[in-house]
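Please read through the structure below; I'll follow up with questions.
Removed from the display is one protein chain of the complex; every other protein chain stays in position.
Now for chain A:
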C-alpha cells in the first residue's frame, strides 16, 4: 500500500536534526525479542505506535543525558525483517543501532553479519552494539565469548528481557552514545548536512514544503 508519509507527523524525519532529538534503530531476526527489550526498558512509558503500512513500530522515550533532556525515538521493525532487508528510510538519520540475537538460536547470531553489512551501507559510522538476549533460558551462555563485532569494537551485552538483566544499562549506554555521536558526527554526510543547515539559515523562509516523500526527504532545513 502506498502511504502518504507527509500526512504522518511521526515520520517527519527532519525533526531528528534538532539537537535534543535522537533516533535509535533496532536490528535483528524475527522473534529475537526486540520488542520485548523495548517493553522492559520503557515499562509504564511503553506506548508503541504501530505504523503497519511501514511494518514499523515507534517507541518514544525521554532521557536525561548529563544535564540535558533528550527525546529518543526507538524504531523497531514489526516484521520488516521478513524481507531480510530494511527500507532505506529505516536507517535514515539514525544516531545509533542496537543489534539483537537470540542465544538459543545460532542462525540469529549468524545473520548479524547481514544486518551489520546493511547497516554500514547506510550508516557507516553510527555507534552500534551487539545484544545477546534470552540468557535466562540458559545462563551458561554467559561463559562463552562471542566474537562478532569484537574487531569493530562494538560493545557486547548479555541481557534478558524476561528477568531484566542488563537491559536498562544497555539502553542507557546506547542513548548516551547516540547523543555523543550527534554532537560530534564522524559520518561525512552528516557533517555536510550540518554545514548545509547553517548555511541555509538565512534562506530558511524560502524553503517550501516541496518534499514529495517525507520518508526519504533529504531537504536540508532547520526543524
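Just so we're on the same page, a residue touches a chain if its C-beta (ideal position, glycine included) is under 8 Å from a C-beta of that chain, and two chains touch if they have at least 3 such contacts; residues count from 1.
Just so it is clear, contacts and distances are computed from a predicted model.
*Asks:* Assuming one chain is omitted from the figure, identify its UniProt name from "Centrosomal protein of 19 kDa", "RAB, member of RAS oncogene family-like 2B", "DNA repair protein RAD51 homolog 3" or "RecA family profile 1 domain-containing protein".
*Replies:* "Centrosomal protein of 19 kDa"
*Asks:* In the complete complex, which positions of chain A touch the hidden chain?
*Replies:* 29-31, 33, 36, 43-44, 79, 81-82, 84, 104-107, 109-111, 113, 116, 134, 136-137, 142-152, 158, 160-169
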